[in-house]
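In what follows, a single structure is set out as C-alpha coordinates and then discussed.
Apart from one protein chain that is not included, each protein chain of the complex appears where it belongs.
Going by the order they are written in, the chains are A and B; count residues from 1 in each one.
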Amino acid sequence: MAKLIEIKDLEKSYLKVGVNFGGSRAKILNGVNMTIEAGACVGLIGESGSGKSTLARLIMGLEKPNKGSILFEGLPANQWIKNNKGKMSVVFQDYTASVNPRYTAAEAIAEPLYASGAVKDLDRHIERLLAKVGLEQAVKNRYPHELSGGQLQRVCIARAIATNPRFIVLDEAISSLDVSVQSQILKLLHQLRVEMNITYLFVAHDLQAVSHLCNKILFLYQGKIVEELQSGELAMAKNQYARDLLASVIPFEV
Amino acid sequence: MRVLLDVKNLSVTDLRDQDEIIHDVSFSVAENSCLGIVGESGSGKSMITRALLGITNPWLKSQGAAVFKSQDSERDLLQEDENTMRKIRGKQIAMILQDAMSAFDPIAKIGDQMAETFVENKNLTRKQSLTLAKEALGLMNIHDPEQVVKKYPHQLSGGMLQRCMIATALAMEPDLIIADEPTTALDSINQGQVVEEFKMIRQKMGTALIFISHDLGVVKHLSDRLLVMKDGAAVEYGDAGDIFRNPQHAYTKYLIDTRLELTESFKKAMRKGDHNG
Partner (left out) sequence: MAGFWNRFRKDRLAMGVSFFLLLVIGLAVLAPLVAPYDPTVQNIIDKFQGPSLAHLFGTDQLGRDVYSRILYGGRVTILVSVLTMIVTILIGTVLGVIAGYFRGTVDDVIMRICDIMLSFPSEVLILAIVGILGTGITNIVLATVIAKWAWYVRMIRSIVIAFMDSNYIRFAKVAGCSTWHIVRKHLLVGAIGEIAVLATLDTAAIILNISALSFLGLGVQPPTAEWGMMLNEAKNVMTTNPGQMLAPGMAIFLVVAAFNFLGDSIQEALNPKINKGFSTKRYSLLDSLFARKKAVTQ
(Lines give C-alpha, C1' and ligand atoms only; values in the text may rest on other atoms or scores of the structure.)
Protein backbone atom coordinates (compact mmCIF):
# COMPACT_ATOMS: atom_id res chain seq x y z
CA MET A 1 0.00 0.00 0.00
CA ALA A 2 1.22 3.47 -0.82
CA LYS A 3 2.31 5.60 2.10
CA LEU A 4 0.03 8.51 2.75
CA ILE A 5 1.72 9.94 5.81
CA GLU A 6 5.28 9.50 6.93
CA ILE A 7 6.41 10.81 10.31
CA LYS A 8 10.10 10.83 11.22
CA ASP A 9 11.76 11.66 14.54
CA LEU A 10 8.98 13.99 15.53
CA GLU A 11 9.56 16.09 18.63
CA LYS A 12 7.29 18.60 20.29
CA SER A 13 7.77 20.33 23.58
CA TYR A 14 5.98 23.06 25.48
CA LEU A 15 7.27 25.57 27.98
CA LYS A 16 6.72 24.17 31.45
CA VAL A 17 3.80 25.66 33.33
CA GLY A 18 4.85 28.39 35.70
CA VAL A 19 8.34 28.80 34.31
CA ASN A 20 9.03 32.01 32.45
CA PHE A 21 12.76 32.16 32.20
CA GLY A 22 15.35 29.45 31.97
CA GLY A 23 13.58 27.76 29.07
CA SER A 24 12.59 24.63 30.93
CA ARG A 25 10.56 22.63 28.47
CA ALA A 26 8.39 19.58 28.88
CA LYS A 27 8.90 17.20 25.97
CA ILE A 28 5.57 15.75 25.01
CA LEU A 29 6.70 13.94 21.89
CA ASN A 30 10.19 12.55 21.95
CA GLY A 31 11.04 11.04 18.60
CA VAL A 32 7.86 9.63 17.09
CA ASN A 33 8.26 7.47 14.00
CA MET A 34 5.25 6.10 12.20
CA THR A 35 3.65 5.65 8.79
CA ILE A 36 0.05 5.57 7.70
CA GLU A 37 -0.71 3.74 4.49
CA ALA A 38 -3.39 4.94 2.12
CA GLY A 39 -6.70 3.21 2.80
CA ALA A 40 -5.62 1.93 6.22
CA CYS A 41 -7.31 2.44 9.52
CA VAL A 42 -4.64 3.16 12.07
CA GLY A 43 -5.38 3.30 15.78
CA LEU A 44 -3.26 5.37 18.13
CA ILE A 45 -3.54 4.26 21.73
CA GLY A 46 -2.20 6.14 24.71
CA GLU A 47 -3.09 7.33 28.18
CA SER A 48 -4.54 10.74 28.76
CA GLY A 49 -1.59 13.08 28.77
CA SER A 50 0.51 10.82 26.55
CA GLY A 51 0.54 13.34 23.73
CA LYS A 52 -1.87 11.73 21.31
CA SER A 53 -3.91 14.89 20.89
CA THR A 54 -0.72 16.88 20.37
CA LEU A 55 0.35 14.39 17.73
CA ALA A 56 -3.06 14.68 16.07
CA ARG A 57 -2.79 18.47 15.97
CA LEU A 58 0.68 18.29 14.46
CA ILE A 59 -0.56 15.92 11.78
CA MET A 60 -3.41 18.28 10.97
CA GLY A 61 -1.00 21.15 10.57
CA LEU A 62 -2.50 23.13 13.44
CA GLU A 63 0.85 23.29 15.23
CA LYS A 64 4.45 23.06 14.12
CA PRO A 65 6.86 20.44 15.46
CA ASN A 66 10.11 21.40 17.11
CA LYS A 67 12.09 18.70 15.34
CA GLY A 68 11.41 16.03 12.77
CA SER A 69 9.03 15.95 9.84
CA ILE A 70 5.50 15.05 8.88
CA LEU A 71 5.13 14.42 5.17
CA PHE A 72 1.93 13.87 3.26
CA GLU A 73 2.90 12.16 0.01
CA GLY A 74 6.16 14.02 0.31
CA LEU A 75 4.72 17.44 1.19
CA PRO A 76 4.51 19.18 4.56
CA ALA A 77 1.02 19.19 6.10
CA ASN A 78 0.07 22.84 5.46
CA GLN A 79 1.08 22.69 1.84
CA TRP A 80 -0.76 19.44 1.27
CA ILE A 81 -3.92 20.96 2.78
CA LYS A 82 -3.61 23.96 0.47
CA ASN A 83 -3.22 21.77 -2.60
CA ASN A 84 -5.89 19.34 -1.49
CA LYS A 85 -8.58 21.48 0.05
CA GLY A 86 -11.14 19.41 1.84
CA LYS A 87 -9.19 16.18 1.51
CA MET A 88 -8.28 16.09 5.18
CA SER A 89 -10.90 16.19 7.85
CA VAL A 90 -11.34 15.72 11.57
CA VAL A 91 -13.96 14.57 14.06
CA PHE A 92 -13.35 15.68 17.62
CA GLN A 93 -14.22 14.18 20.96
CA ASP A 94 -16.22 17.11 22.29
CA TYR A 95 -19.07 17.37 19.81
CA THR A 96 -20.74 20.21 21.67
CA ALA A 97 -17.69 22.39 21.10
CA SER A 98 -17.08 21.17 17.55
CA VAL A 99 -19.84 23.12 15.89
CA ASN A 100 -20.50 26.82 16.17
CA PRO A 101 -23.63 26.98 18.35
CA ARG A 102 -24.98 29.87 16.30
CA TYR A 103 -25.38 27.88 13.11
CA THR A 104 -27.75 25.08 12.15
CA ALA A 105 -26.64 21.55 11.32
CA ALA A 106 -27.04 22.23 7.60
CA GLU A 107 -24.86 25.33 7.80
CA ALA A 108 -22.19 23.42 9.71
CA ILE A 109 -22.15 20.64 7.10
CA ALA A 110 -22.03 23.16 4.26
CA GLU A 111 -18.96 24.93 5.57
CA PRO A 112 -16.25 22.66 4.10
CA LEU A 113 -18.19 22.59 0.84
CA TYR A 114 -17.93 26.36 0.60
CA ALA A 115 -14.24 26.18 1.34
CA SER A 116 -13.54 23.73 -1.44
CA GLY A 117 -15.86 25.46 -3.86
CA ALA A 118 -18.29 22.57 -4.24
CA VAL A 119 -21.44 24.62 -3.96
CA LYS A 120 -23.52 23.17 -6.76
CA ASP A 121 -26.72 21.50 -5.62
CA LEU A 122 -25.83 22.24 -2.02
CA ASP A 123 -29.19 21.36 -0.53
CA ARG A 124 -29.38 17.96 -2.12
CA HIS A 125 -25.81 17.20 -1.23
CA ILE A 126 -26.56 17.95 2.43
CA GLU A 127 -29.66 15.77 2.31
CA ARG A 128 -27.67 12.88 0.94
CA LEU A 129 -25.02 13.32 3.62
CA LEU A 130 -27.58 13.32 6.40
CA ALA A 131 -29.08 10.13 5.03
CA LYS A 132 -25.63 8.57 4.78
CA VAL A 133 -24.95 9.09 8.49
CA GLY A 134 -28.36 7.87 9.49
CA LEU A 135 -30.00 11.17 10.42
CA GLU A 136 -33.53 12.22 9.53
CA GLN A 137 -33.94 15.26 7.27
CA ALA A 138 -35.57 17.28 10.05
CA VAL A 139 -32.16 17.61 11.70
CA LYS A 140 -31.10 19.99 8.91
CA ASN A 141 -32.53 23.10 10.47
CA ARG A 142 -31.89 22.27 14.10
CA TYR A 143 -29.33 24.01 16.24
CA PRO A 144 -26.64 22.06 18.12
CA HIS A 145 -28.28 22.47 21.49
CA GLU A 146 -31.43 20.85 20.11
CA LEU A 147 -29.65 17.63 19.20
CA SER A 148 -28.59 14.66 21.31
CA GLY A 149 -24.94 13.63 21.67
CA GLY A 150 -25.23 10.84 19.14
CA GLN A 151 -27.04 13.07 16.64
CA LEU A 152 -24.54 15.88 17.02
CA GLN A 153 -21.60 13.58 16.49
CA ARG A 154 -23.27 12.22 13.37
CA VAL A 155 -23.59 15.80 12.12
CA CYS A 156 -19.86 16.22 12.73
CA ILE A 157 -19.22 13.03 10.77
CA ALA A 158 -21.45 14.20 7.92
CA ARG A 159 -19.49 17.44 7.89
CA ALA A 160 -16.22 15.51 7.86
CA ILE A 161 -17.15 13.38 4.86
CA ALA A 162 -18.84 16.20 2.93
CA THR A 163 -15.88 16.88 0.65
CA ASN A 164 -14.96 13.21 0.05
CA PRO A 165 -11.81 13.44 2.10
CA ARG A 166 -8.94 11.03 1.72
CA PHE A 167 -7.88 11.21 5.33
CA ILE A 168 -9.85 11.73 8.54
CA VAL A 169 -8.45 12.16 12.03
CA LEU A 170 -10.84 10.74 14.61
CA ASP A 171 -9.64 12.37 17.81
CA GLU A 172 -11.35 10.34 20.54
CA ALA A 173 -14.44 10.65 18.39
CA ILE A 174 -16.55 8.23 20.43
CA SER A 175 -15.12 8.69 23.92
CA SER A 176 -17.79 11.13 25.07
CA LEU A 177 -20.70 9.09 23.83
CA ASP A 178 -22.70 6.56 25.77
CA VAL A 179 -21.46 3.02 25.36
CA SER A 180 -24.61 1.95 23.53
CA VAL A 181 -24.20 4.78 21.02
CA GLN A 182 -20.49 4.07 20.63
CA SER A 183 -20.95 0.79 18.82
CA GLN A 184 -23.49 2.36 16.44
CA ILE A 185 -21.07 5.13 15.55
CA LEU A 186 -18.20 2.64 15.15
CA LYS A 187 -20.31 0.65 12.70
CA LEU A 188 -21.09 3.83 10.78
CA LEU A 189 -17.44 4.84 10.66
CA HIS A 190 -16.44 1.42 9.38
CA GLN A 191 -19.13 1.48 6.71
CA LEU A 192 -18.10 4.92 5.52
CA ARG A 193 -14.46 3.96 5.34
CA VAL A 194 -15.15 0.96 3.19
CA GLU A 195 -17.62 2.77 0.92
CA MET A 196 -15.58 5.89 0.39
CA ASN A 197 -12.06 4.45 0.72
CA ILE A 198 -10.91 6.87 3.42
CA THR A 199 -7.77 6.56 5.52
CA TYR A 200 -8.45 6.88 9.26
CA LEU A 201 -6.25 7.84 12.15
CA PHE A 202 -8.24 6.80 15.20
CA VAL A 203 -6.85 8.35 18.35
CA ALA A 204 -8.30 6.77 21.47
CA HIS A 205 -7.66 5.37 24.89
CA ASP A 206 -10.24 2.59 24.57
CA LEU A 207 -8.58 -0.57 23.25
CA GLN A 208 -11.84 -2.35 22.52
CA ALA A 209 -13.14 0.39 20.27
CA VAL A 210 -9.81 0.65 18.47
CA SER A 211 -9.52 -3.08 17.81
CA HIS A 212 -13.10 -3.01 16.52
CA LEU A 213 -12.30 -0.52 13.82
CA CYS A 214 -8.59 -0.51 13.01
CA ASN A 215 -6.26 -2.82 11.13
CA LYS A 216 -3.07 -1.38 12.60
CA ILE A 217 -2.61 -0.25 16.19
CA LEU A 218 0.17 2.00 17.50
CA PHE A 219 0.93 2.40 21.20
CA LEU A 220 2.15 5.82 22.30
CA TYR A 221 4.00 5.91 25.61
CA GLN A 222 6.27 8.56 27.07
CA GLY A 223 6.47 10.43 23.80
CA LYS A 224 7.42 7.49 21.58
CA ILE A 225 5.67 4.78 19.63
CA VAL A 226 6.57 1.69 21.65
CA GLU A 227 4.63 -0.96 19.80
CA GLU A 228 3.06 -1.47 16.41
CA LEU A 229 0.62 -4.33 15.94
CA GLN A 230 -1.76 -5.54 13.30
CA SER A 231 -5.19 -5.97 14.80
CA GLY A 232 -5.04 -9.74 14.55
CA GLU A 233 -1.74 -9.95 16.43
CA LEU A 234 -2.73 -8.22 19.65
CA ALA A 235 -1.69 -11.11 21.85
CA MET A 236 1.83 -10.98 20.39
CA ALA A 237 2.76 -7.65 21.91
CA LYS A 238 6.37 -7.48 23.04
CA ASN A 239 6.60 -4.11 24.74
CA GLN A 240 5.80 -4.24 28.47
CA TYR A 241 3.57 -1.18 28.48
CA ALA A 242 1.54 -2.52 25.57
CA ARG A 243 1.20 -5.87 27.28
CA ASP A 244 0.06 -4.21 30.52
CA LEU A 245 -2.48 -2.17 28.62
CA LEU A 246 -3.88 -5.17 26.79
CA ALA A 247 -4.06 -7.18 29.98
CA SER A 248 -5.92 -4.48 31.84
CA VAL A 249 -8.96 -4.43 29.60
CA ILE A 250 -11.95 -5.47 31.63
CA PRO A 251 -13.73 -8.27 29.79
CA PHE A 252 -17.48 -8.27 29.43
CA GLU A 253 -19.09 -11.64 29.28
CA VAL A 254 -22.59 -12.80 30.05
CA MET B 1 -27.54 -8.45 55.78
CA ARG B 2 -28.58 -5.22 57.38
CA VAL B 3 -30.02 -2.61 55.07
CA LEU B 4 -27.96 0.56 55.10
CA LEU B 5 -29.97 2.79 52.77
CA ASP B 6 -33.59 2.31 51.87
CA VAL B 7 -34.97 4.55 49.14
CA LYS B 8 -38.69 4.54 48.49
CA ASN B 9 -40.59 6.33 45.74
CA LEU B 10 -37.96 8.94 45.09
CA SER B 11 -39.14 11.64 42.69
CA VAL B 12 -37.41 14.82 41.64
CA THR B 13 -39.38 17.59 39.96
CA ASP B 14 -38.09 20.69 38.22
CA LEU B 15 -40.21 23.45 39.74
CA ARG B 16 -39.63 25.79 36.82
CA ASP B 17 -41.50 23.72 34.29
CA GLN B 18 -43.04 20.99 36.46
CA ASP B 19 -40.97 18.41 34.60
CA GLU B 20 -40.46 15.15 36.52
CA ILE B 21 -36.78 14.35 36.20
CA ILE B 22 -36.84 11.27 38.41
CA HIS B 23 -40.01 9.28 38.60
CA ASP B 24 -40.84 7.01 41.51
CA VAL B 25 -37.56 5.16 42.02
CA SER B 26 -37.10 2.65 44.83
CA PHE B 27 -34.05 0.61 45.79
CA SER B 28 -32.04 -0.44 48.80
CA VAL B 29 -28.38 -0.90 49.59
CA ALA B 30 -27.32 -3.48 52.14
CA GLU B 31 -24.26 -3.20 54.33
CA ASN B 32 -21.10 -4.38 52.55
CA SER B 33 -22.82 -4.70 49.19
CA CYS B 34 -22.52 -2.87 45.91
CA LEU B 35 -25.40 -1.43 43.94
CA GLY B 36 -24.67 -0.60 40.32
CA ILE B 37 -26.77 2.08 38.68
CA VAL B 38 -26.56 2.03 34.89
CA GLY B 39 -28.13 4.14 32.22
CA GLU B 40 -27.33 6.46 29.36
CA SER B 41 -26.77 10.21 29.65
CA GLY B 42 -29.95 11.88 30.71
CA SER B 43 -31.34 8.81 32.43
CA GLY B 44 -31.14 10.50 35.81
CA LYS B 45 -28.58 8.23 37.44
CA SER B 46 -26.44 11.08 38.76
CA MET B 47 -29.50 13.06 39.81
CA ILE B 48 -30.56 10.28 42.19
CA THR B 49 -27.40 10.51 44.22
CA ARG B 50 -27.44 14.27 44.25
CA ALA B 51 -30.99 14.22 45.54
CA LEU B 52 -30.00 11.75 48.27
CA LEU B 53 -27.13 13.94 49.40
CA GLY B 54 -29.18 17.12 49.21
CA ILE B 55 -26.92 18.86 46.76
CA THR B 56 -29.35 19.56 43.94
CA ASN B 57 -30.08 22.98 42.51
CA PRO B 58 -32.63 25.05 44.45
CA TRP B 59 -35.28 24.73 41.77
CA LEU B 60 -35.44 20.94 42.11
CA LYS B 61 -37.86 19.42 44.58
CA SER B 62 -37.30 15.93 45.95
CA GLN B 63 -40.09 13.74 47.23
CA GLY B 64 -40.23 10.29 48.78
CA ALA B 65 -38.14 8.76 51.52
CA ALA B 66 -34.47 7.80 51.81
CA VAL B 67 -33.83 6.16 55.14
CA PHE B 68 -30.16 5.92 56.06
CA LYS B 69 -29.52 3.51 58.90
CA SER B 70 -26.09 4.04 60.38
CA GLN B 71 -24.94 2.39 63.63
CA ASP B 72 -26.49 4.84 65.99
CA SER B 73 -29.34 6.44 64.12
CA GLU B 74 -31.93 6.22 61.41
CA ARG B 75 -32.59 9.30 59.32
CA ASP B 76 -34.57 10.24 56.28
CA LEU B 77 -32.00 12.02 54.16
CA LEU B 78 -34.65 13.91 52.21
CA GLN B 79 -36.08 15.46 55.35
CA GLU B 80 -32.92 16.53 57.07
CA ASP B 81 -31.71 20.12 57.12
CA GLU B 82 -28.50 21.40 55.59
CA ASN B 83 -26.45 21.32 58.79
CA THR B 84 -27.14 17.65 59.48
CA MET B 85 -26.56 16.76 55.85
CA ARG B 86 -23.21 18.53 55.91
CA LYS B 87 -22.17 16.34 58.82
CA ILE B 88 -23.27 13.21 57.02
CA ARG B 89 -21.67 14.09 53.68
CA GLY B 90 -18.04 13.13 53.62
CA LYS B 91 -18.17 11.31 56.92
CA GLN B 92 -20.86 8.70 56.68
CA ILE B 93 -21.54 8.98 52.99
CA ALA B 94 -18.58 9.85 50.77
CA MET B 95 -18.88 10.83 47.13
CA ILE B 96 -16.34 10.23 44.36
CA LEU B 97 -16.93 12.20 41.20
CA GLN B 98 -16.06 11.70 37.57
CA ASP B 99 -13.61 14.43 36.82
CA ALA B 100 -10.91 14.08 39.46
CA MET B 101 -8.81 16.78 37.84
CA SER B 102 -11.31 19.49 38.63
CA ALA B 103 -12.10 18.24 42.13
CA PHE B 104 -8.65 19.27 43.34
CA ASP B 105 -7.45 22.82 43.80
CA PRO B 106 -4.81 23.36 41.12
CA ILE B 107 -2.65 25.59 43.29
CA ALA B 108 -2.29 23.40 46.35
CA LYS B 109 -0.29 20.22 46.84
CA ILE B 110 -2.21 16.96 46.91
CA GLY B 111 -1.02 16.01 50.37
CA ASP B 112 -2.11 19.34 51.79
CA GLN B 113 -5.54 19.07 50.26
CA MET B 114 -6.08 15.56 51.56
CA ALA B 115 -4.85 16.56 54.99
CA GLU B 116 -7.18 19.54 55.00
CA THR B 117 -10.17 17.21 54.67
CA PHE B 118 -8.97 15.11 57.57
CA VAL B 119 -8.18 18.05 59.82
CA GLU B 120 -11.65 19.47 59.15
CA ASN B 121 -13.63 16.32 59.58
CA LYS B 122 -11.66 14.06 61.84
CA ASN B 123 -10.25 16.53 64.31
CA LEU B 124 -6.69 15.43 63.76
CA THR B 125 -3.61 17.62 63.83
CA ARG B 126 -1.95 18.50 60.55
CA LYS B 127 0.88 16.10 61.16
CA GLN B 128 -1.50 13.24 61.94
CA SER B 129 -3.55 14.10 58.87
CA LEU B 130 -0.55 14.01 56.57
CA THR B 131 0.42 10.60 57.93
CA LEU B 132 -3.12 9.38 57.39
CA ALA B 133 -3.00 10.73 53.83
CA LYS B 134 0.17 8.77 53.11
CA GLU B 135 -1.29 5.62 54.64
CA ALA B 136 -4.44 5.96 52.59
CA LEU B 137 -2.41 6.34 49.40
CA GLY B 138 -0.43 3.27 50.35
CA LEU B 139 -3.69 1.34 50.67
CA MET B 140 -4.39 2.28 47.07
CA ASN B 141 -1.24 0.47 46.01
CA ILE B 142 0.37 3.74 45.07
CA HIS B 143 4.09 3.23 45.36
CA ASP B 144 5.95 6.11 46.85
CA PRO B 145 3.18 8.05 48.63
CA GLU B 146 5.95 10.32 49.99
CA GLN B 147 6.49 11.73 46.52
CA VAL B 148 2.85 11.86 45.46
CA VAL B 149 1.89 13.85 48.50
CA LYS B 150 4.28 16.64 47.51
CA LYS B 151 2.99 16.99 43.94
CA TYR B 152 0.50 19.41 42.42
CA PRO B 153 -2.60 18.12 40.59
CA HIS B 154 -1.30 19.01 37.14
CA GLN B 155 1.79 16.88 37.71
CA LEU B 156 -0.26 13.71 38.18
CA SER B 157 -2.21 11.74 35.62
CA GLY B 158 -6.00 11.53 35.65
CA GLY B 159 -5.88 7.99 36.93
CA MET B 160 -3.58 8.90 39.78
CA LEU B 161 -5.78 11.81 40.82
CA GLN B 162 -8.81 9.59 40.78
CA ARG B 163 -7.06 7.16 43.12
CA CYS B 164 -6.11 10.04 45.43
CA MET B 165 -9.74 11.02 45.58
CA ILE B 166 -10.74 7.46 46.41
CA ALA B 167 -8.03 7.32 49.07
CA THR B 168 -9.37 10.50 50.65
CA ALA B 169 -12.90 9.13 50.66
CA LEU B 170 -11.71 5.85 52.17
CA ALA B 171 -9.70 7.45 54.92
CA MET B 172 -12.88 9.05 56.17
CA GLU B 173 -14.13 5.53 56.87
CA PRO B 174 -17.64 6.15 55.60
CA ASP B 175 -20.48 3.67 55.80
CA LEU B 176 -21.36 4.26 52.16
CA ILE B 177 -19.36 5.42 49.15
CA ILE B 178 -21.16 6.80 46.11
CA ALA B 179 -18.94 6.70 43.02
CA ASP B 180 -20.32 8.65 40.06
CA GLU B 181 -18.67 7.53 36.80
CA PRO B 182 -15.27 7.26 38.46
CA THR B 183 -13.63 5.38 35.60
CA THR B 184 -15.21 6.99 32.56
CA ALA B 185 -12.45 9.49 31.90
CA LEU B 186 -9.67 6.97 32.41
CA ASP B 187 -7.74 4.75 30.01
CA SER B 188 -7.65 0.97 30.32
CA ILE B 189 -4.70 0.64 32.69
CA ASN B 190 -5.96 3.24 35.11
CA GLN B 191 -9.49 1.97 34.81
CA GLY B 192 -8.32 -1.51 35.71
CA GLN B 193 -6.44 -0.24 38.74
CA VAL B 194 -9.35 1.80 40.03
CA VAL B 195 -11.71 -1.14 39.66
CA GLU B 196 -9.25 -3.35 41.58
CA GLU B 197 -9.16 -0.74 44.33
CA PHE B 198 -12.90 -0.71 44.63
CA LYS B 199 -12.90 -4.49 44.84
CA MET B 200 -10.36 -4.34 47.60
CA ILE B 201 -12.38 -1.74 49.44
CA ARG B 202 -15.36 -4.05 49.35
CA GLN B 203 -13.42 -7.04 50.61
CA LYS B 204 -11.22 -5.47 53.23
CA MET B 205 -13.29 -2.67 54.64
CA GLY B 206 -16.87 -3.72 54.23
CA THR B 207 -17.91 -0.33 52.93
CA ALA B 208 -21.15 -0.32 50.98
CA LEU B 209 -20.87 1.09 47.48
CA ILE B 210 -23.18 2.69 44.95
CA PHE B 211 -21.41 2.60 41.58
CA ILE B 212 -22.84 4.67 38.76
CA SER B 213 -21.72 4.20 35.20
CA HIS B 214 -22.82 3.88 31.64
CA ASP B 215 -20.21 1.15 31.10
CA LEU B 216 -21.79 -2.21 31.82
CA GLY B 217 -18.42 -3.95 31.77
CA VAL B 218 -17.13 -2.14 34.82
CA VAL B 219 -20.45 -2.32 36.65
CA LYS B 220 -20.75 -6.07 36.15
CA HIS B 221 -17.34 -6.55 37.71
CA LEU B 222 -18.32 -4.92 40.98
CA SER B 223 -22.06 -5.01 41.58
CA ASP B 224 -24.20 -7.36 43.60
CA ARG B 225 -27.42 -5.65 42.68
CA LEU B 226 -28.28 -3.62 39.61
CA LEU B 227 -30.62 -0.72 38.91
CA VAL B 228 -31.20 0.14 35.26
CA MET B 229 -32.40 3.70 34.59
CA LYS B 230 -34.01 5.11 31.47
CA ASP B 231 -35.48 8.59 31.12
CA GLY B 232 -35.78 9.08 34.86
CA ALA B 233 -37.50 5.80 35.67
CA ALA B 234 -36.25 2.47 36.95
CA VAL B 235 -36.55 -0.05 34.16
CA GLU B 236 -35.09 -3.08 35.91
CA TYR B 237 -33.90 -3.78 39.45
CA GLY B 238 -32.58 -6.89 41.08
CA ASP B 239 -29.65 -9.23 41.49
CA ALA B 240 -26.89 -8.20 39.10
CA GLY B 241 -25.94 -11.70 37.99
CA ASP B 242 -29.57 -12.59 37.27
CA ILE B 243 -30.16 -9.49 35.23
CA PHE B 244 -27.04 -9.96 33.13
CA ARG B 245 -27.83 -13.59 32.42
CA ASN B 246 -31.51 -13.06 31.94
CA PRO B 247 -32.49 -9.47 31.26
CA GLN B 248 -36.22 -8.93 31.45
CA HIS B 249 -36.62 -5.49 29.90
CA ALA B 250 -35.90 -4.80 26.23
CA TYR B 251 -33.81 -1.77 27.12
CA THR B 252 -31.55 -3.79 29.40
CA LYS B 253 -31.10 -6.31 26.60
CA TYR B 254 -30.20 -3.46 24.25
CA LEU B 255 -27.55 -2.11 26.64
CA ILE B 256 -26.04 -5.57 27.09
CA ASP B 257 -26.02 -6.33 23.36
CA THR B 258 -24.35 -3.10 22.34
CA ARG B 259 -21.74 -3.55 25.03
CA LEU B 260 -21.04 -7.10 23.88
CA GLU B 261 -20.53 -5.91 20.30
CA LEU B 262 -17.79 -3.61 21.47
CA THR B 263 -15.92 -6.37 23.23
CA GLU B 264 -16.35 -9.02 20.54
CA SER B 265 -13.66 -7.95 18.11
CA PHE B 266 -11.21 -7.35 20.92
CA LYS B 267 -11.72 -10.82 22.30
CA LYS B 268 -11.47 -12.31 18.83
CA ALA B 269 -8.24 -10.44 18.22
CA MET B 270 -6.75 -11.61 21.49
CA ARG B 271 -7.76 -15.19 20.83
CA LYS B 272 -6.38 -15.19 17.29
CA GLY B 273 -3.03 -14.21 18.63
CA ASP B 274 -3.04 -17.12 21.02
CA HIS B 275 -3.53 -19.56 18.18
CA ASN B 276 -0.56 -18.13 16.31
CA GLY B 277 1.71 -17.70 19.27
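Quick note on the criterion: contacts are C-beta pairs under 8 Å (C-beta built on N, C-alpha and C of every residue); 3 or more make two chains touch, one makes a residue touch a chain.
Bear in mind the structure is a predicted one, so any value in this text is a computation, not a measurement.
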Quiz prompt | Residue in contact with the excluded chain [from A:55, A:70 or A:88] | solution = A:88
Practice problem: Return the single residue from A:26, A:97 or A:247 that touches the missing chain. | Solution: A:97
Quiz item: Which chain A residues touch the hidden chain?
Solution: 57, 60-62, 81-82, 85-86, 88-90, 92, 94, 97-100, 102, 108, 111-112, 114-116, 159, 163, 169
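Note that in this section only the chains that are shown with their structure count from here on.
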Practice problem: Indicate the whole-number Å distance between the mean C-alpha point of chain A and the mean C-alpha point of chain B. | Solution: 31
Quiz item: Which of the residues in chain B come into contact with chain A in the complex?
Solution: 40-41, 154, 157-159, 185-193, 195, 214-218, 220-221, 244-245, 254-256, 258-267, 269-274, 276-277
Exercise. Please name which positions on chain A make contact with chain B in the complex.
Key: 17, 46-49, 149, 178-184, 186, 205-209, 211-212, 231-236, 244-246, 248-254
